[in-house]
Structure formats: structure tokens, C-alpha cells
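Omission of a single protein chain aside, the complex is shown with its protein chains in their original locations.
Think of it as A and B in the order they're written, each chain with its own count starting at 1.
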Amino acid sequence: MKRNMNLIVVLVMGLSLILSACGPKAAPVTIEYWVINNDPDEKLANQYAVDFMADHPNITVKVSRMGENAEETIAAAVAAGTAPDVVQMSPLDALAYSKEGALVALDSFSDFKAAMQAAHKPADLVQAYQVESHNYLIPWRGSPILLFYNKALFEQAGVEPPKSRDDFVAVSKAIKEKTGAFALGTEGGGLQPEGWHRMFDYLELYDNTPNKGQFLNQDGTKAIFNNAEGVKTLQVFADIHQAGAAPTSAVSEDLFSAGKAAMTFAGSWKYSVMADVGILKPEDVGVVLIPTPDGTTPSYTFGDPRDLAIFSQSKHPNEAWEFITFMLEDKSSLALMETTGQLPVRDDLTSNATFKAYFDEHPEMTIFADSIAYTIPMDMSEHIWEVLGFFSAAFQKACLGDATAQQALDEAAAQVNDILGP
Amino acid sequence: MKAAKRGGLYLLLGLGVLIAATPYLWMISSSFKDQVEIFAFPPTLIPHLPILANYSQVMSRLPLARIAFNSAFVSLSVSGLALFFGSLAGYAFARLKFVGREILFALALFTMMFPAILFLIPRFILIKQMGLVGTYPGLILPFAVSGLSIFLFRQFFALIPGDLRDAAIMDGCSELGVLFLVMLPLSKSVFVTAGVFVFMDTWNDFLWPMVVTMGHPELMTMPVGLAFFSQSYVTYWGASMAMATLFTVPVVVVYLFFQRYFVESIALSGLKG
Partner (left out) sequence: MFRRVRSLGQAISQAWRSSNKIAYLLVLPFVVYFIVFYAYPALFAGYLSFHEWKVISPDKPYIGTQNYAYLLTDTTFQRSVVNTLYFLILFLPSVVIVPLSIAVMLNQRLRFQAFFRAAYFLPIVTFDVVVALVWAWMFADQGGLLNYSLSLVGLPPVRWLSSERLAMPAITVTTVWRWIGYFTLIFLAGLQTIPRTVYEAAMIDGAAPVQAFFKITLPLLNPVIMLAVVVATINGLQLFTEPYLMTGGGPNFRTLSVVYFIYQQGFRYHRMGYAAAAGIVLFILMLVMILVERKTMERRFEY
């Protein structure tokens, strides 16, 4: 009897030892998440952190906000080894960071495919994001860029929202003549040569040409933006600027929100910006699709996406991935829309019941949601910033009338081919 | 005749004041305007309908007291160290003979000449290795010695006639005593001039504090906080103006207080006597 008792005690002790070793690892972990510079994004990130930490008591999420000079901050951090775990990144940086091994290949996580499907990420977009057959960034959120217009100014000029390229120029001239206001107020603020400004004027029209918004050829070895359609698209802007319908130097004021410009290319975030300035109400503006060369649909555009990535320096990639998958869930997507007024990159926005209430309450968002299927990503090239730099200088030159569109683009193409070349 | 000349002088100076001061005054005025009025054309110097919303936005959004303390502490520390070390080194370069004097002074000048932007990453790596990321020393130490400060002090001390030092030594003063008891007090105006340079440089510095305090918001300095209002999709100009006003008005007041030393410290003519 005694021997049996001993055996049972040993067995019980042995079992409890084994069971405790197999239990969930409760070592506390802190992950850092860097968000881009704006209030709604920070608010959302903090919300996510709180909700996530409630479900994962051993993981602490620390949210930090980057300044406008995100490039320097991230570059210095990566070089010194103080980079965060999760970061919001611009797709323009995608290829450079991916190729240099600075990011974790997210498809190495076993549930990657499942997570992409559960989050209803458009399959071809995920495919397009691949670099050397790995996914380093996930398209997370953004807003298709559409054409906002000021109803009052349009009425005053007696014009309708433009559908074709020629319409666009004609309408702009009419508005300038009949109302004296600017026809186009760009999101960058006037005519400036920094590359990213083109993502909010030229790119949208350019997406609707046979080049489909690509500045470089398939292998990224040659510039293709100086072809006939590219030139015609630039001509549109040159005509508008030279007619005085758009400012020709830098402008700090948000002309559209102040009611001083009749149109702007912007995303759904424009509504909250307008609310901040306080002059235009949502019912004072209308939103239409990007003008196409001949006025027909479908109309494509740029999605202005923000991507999520994990730095390879991260000491806790698994926890970081858990946080990312949390951010892709339905309820997280809903919070995203409610807090930032932007859209998660999903193809089930209008079909998913979770979001129905939101779209009922915000009907103006429907056109944006429908356009997600028509967004085109930018060139995947590690030189894209520099390419845009040369292109933008040419854009400015043509708009100022210092060169013809063809001349300016040819010169820029030569400069681009120079740096792309062997 | 003289009155006309005097009048012309005041006119010229007044014009200069207008050019120098108007942007600053417009900034203060704009801190009380809404976005629309800030960009009113022609611009107004007195707000039509003054609002306090910008100030409340700044105060609710950022821990102002903390930021003010950080900026003041860092800038004053850097200035204090740079002025102290600069005056010492400047005196040595100007008045003492020692091997390597010319070379070391040339190196001091070099520190001003290298494009500072290239220092960002190596210095940050250095600070990280020292374990000073997100700490006050990390913000202060890379600027604790200023080539400009050394240069200004050296130029000043070079102008002082040697008899002064000789007289003091004959009176029984030690070398260091001469420095601390005679020379430094004389150089008050250089302290102010160099001080202004170094202080304002650190006060306005954005990039280094941004990089070093990333992830450590309790150390945020004022330019980093200010950048929060230049956001991705919108710039809150009113808030930016309000914050800029809050942080620069005290500096102006302090300057007004210190610049009296200019008037009082002149008496170099006392040297001849």
C-alpha cells in the first residue's frame, strides 16, 4: 500500500512538473510601434494598444509618434539599432527596405496566408507587394484619391464636375475666369518640386493612361513617363497653371478647405481637415472619380496606402506579428474607419455586415470604398524617390512655362536613365 | 542740421525695426486667429475676432510644462558648458604659449566647418553605445563644447593688452587667478554674444532631439513638440503660432534682461586708466 502511495505521489509530482512546463510562457514582452505624424493615427494606435493589451496581458505595446522627418528618424534608428518592432511605412520605401533585409519576411509566419484571407486583402495586391517572392509589407490602410470639388464655385462658374481630361482643363479655365478663384489647390500646397507632391496631382490622371501610373518599365531600368500619354497628362497641368488657375509657387494655406480653390485631389481624410478649418461642410463639396483621357469608366487612382512592417532588428517578431494580425481584424478595421476616416485595405468593405452601420452613417465614404478595387500601387523601385525628384522638377518646369511638356519630360527621362543605368 | 540727422537715424532704424519685428508680431497676432484669418489677404496685425482656441489646443495636446523644462534645461546646460569650456580654451589659445596651440585652435575652427548633417548618424550610434539614448546627457553632451564659443572668446582675449596680466601677476596673482578673477569678468559681452548663439542654436534644434528622444516622450523639447502640429494631412497653423509664441516670449524677456550687460561691460577704456 505504501509503495503504491509513493508511486502515486511521484506520478502526480512528475505530471504537475510536466504540465507547468507546457503552460503558456508568461515572460513579459514590450513591443514598440511607431506611427506616422497625425492625431487620428496616434489616437487609433493607442486604442489598439489598450485593446490588444487587454487580451494579451504579457505583451506591452508602446506607441510613439514620428515627426514629419520620418526618414531621418527611421534611418538613424535602424543604423544605431534602436528601431521599433512594428512601423507604419510608406510604400515608396518598400523596395529599398525590403531588399536591404531591414524588414522581416512576413510570409515566414505560418498563419500569414490565413491572416491575409481573414482580413480580406485583395489577392492581386498582396501579390504585387512581393519582393523577390516574399512579403515584407502589408497594405494596411489608405484612401483612394478622388476629385473633391466645391459646389458653390462650380455653380457660380456654371460648370459640371469634369469627366475627361479636356473637361478638366476647360472647367479649370472657366472657374478662373468666372469666379476669380483658383481651380486647383493641391494637397502639397502650391507648385513644389518635391517628389511626393506628384502623388496628389499628376499620378491620379497618369494612372488612367496605358502606362497605368508606372514611371519605369517592367524591370525598372528605363523611364517610360515621357511617352505620348505622359506628355498629354503633363500638358493638362501645364495648361491649368499657365491659365493662372493654380498657384505657381508654394502656398501654406489649404486653399480648398478655405474655399479659395475649386478642386483638389484628396482622400477621405479631407473631410476631417475641412472640419478643422471650419468653412466648408461635407454637403458643400462633392466627390467624383478621377477624369480619364476620354471620359469613360473605369477610373483608376492612387490608393495612398500606409503599410505595416516588422523590422528585422526586432527582438520580438512573433509578438509583433500577433499585434499586426490584431490590427487586421474586423473590429480593428471598424475602429480605423471611425477614428481616422480612412479605409482599411479590404475588398469586403461594402459586403461585410460589421461595416454596414458605418457606411449607412457615412454615405460619402461609399465612393471611396468602391474605388479601392481600382487603386494602382506605385512603381516598386528602390530609386523611386529619386525618379520622382527628377520628374517633379520637370513637372514644375512645364507648369511654369519654362519648357514644353515634351522637352521637360525628355530631359527628366534622360536624368532618370542615367541613375538607373549600369 | 543735427536734428535732421538724428531724425534720419531714427527713421532708418525704425524702418529696420519694422522689417525685423513684423514677422514676429504677426506670429503673435496669428496665435489668436483662426485658420481663415491667419491667411487673410492683406494680412492683419490685430485679429478681428481674437480666439483662445489655439492656446487651449496646444495646452491640451502637449505636456507644456514638461517640454518647457526640457528645452530650458538642455539649452541652459549646453550654453553653460559651452561658455565655460569655451572661455577657458579661448583664453589659453589667446594668451598662453604652449606646444600645439596653433594646431588645436585650427581644430577648434574645424568643428564649425563640417556639415553637421553628416554627424547625425555616427553621433547617434555613439550615444546609443554609451547607453545615453533617451537621456538628458544624450541631448547635452554632443554640444557641450562649441567651436564658435572658443573662437569668439579667443578673438576677444587676443585684444586685451598683455600689461593687464603682467600687472596682476606682479600683484601676486596666479595664472588661473588671472583668468578667473580678471579676464573672465571682463569678457561679459562675449558671454552674452556667444551665449545667444549657442543657446538659440540648441533651443531651435529639431533633428537631434527628435532622433534621440524618439520613444521617450518625457524628454521632448519644444521644436519636436512644435512639429506635432505640422501633420501629414493638415498643418494646424494657429496652434503652431501659439506654441511658438509661448516659447519665444520668455526668451525675448530674458534677453532684454541680460542685454543690459552690453551697456555696462563696455568700460574697456578702464584698461588704459
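Convention: a contact is a pair of C-beta atoms (placed from the backbone, for glycine too) under 8 Å apart; a residue touches a chain by one contact, two chains touch by 3 or more.
All figures in this text were calculated on a predicted structure; none of them were measured in a lab.
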Selected residue (touches chain absent from view) among A:T60, A:Q130, A:Q156 or A:Q192: A:Q192
Per the touch definition above, residue among B:V58, B:A108 or B:V212 touching the missing chain: B:A108
For chain B, residues in touch with the removed chain: 9-10, 12-13, 16-17, 19-21, 23-24, 26-27, 41-43, 85, 88-89, 91-93, 96-99, 101, 104, 107-119, 121-123, 126, 141-142, 144-145, 148, 150-152, 155-156, 158-159, 175-176, 179, 189-190, 192-193, 196-197, 200, 204, 206, 223, 226, 230, 237, 240-241, 244, 248, 251-252, 255-256, 259, 262-263, 266, 268-269, 272
Interface with the undisplayed chain - residues on chain A: 71-72, 74-75, 78-79, 96-97, 100-102, 182, 190-194, 244, 247-252, 382-383, 385-386, 389, 393, 396-397, 400, 402, 415
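In the analysis below, only the chains that are shown with their structure count from here on.
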Centroid spacing, where centroids are CA-atom means, of chain A and chain B in whole angstrom: 39
In the complex with chain A, residue positions of chain B that touch it: 34-36, 38-39, 61, 120-121, 124-125, 127-128, 133, 206-207, 210-211, 214-215, 217, 224, 227-228, 230-237
Chain A residues within the chain B interface of the complex: 32, 34, 36-39, 41, 62, 64-69, 72-73, 75-77, 79-82, 84, 187, 252-254, 258, 269-270, 273, 276-279
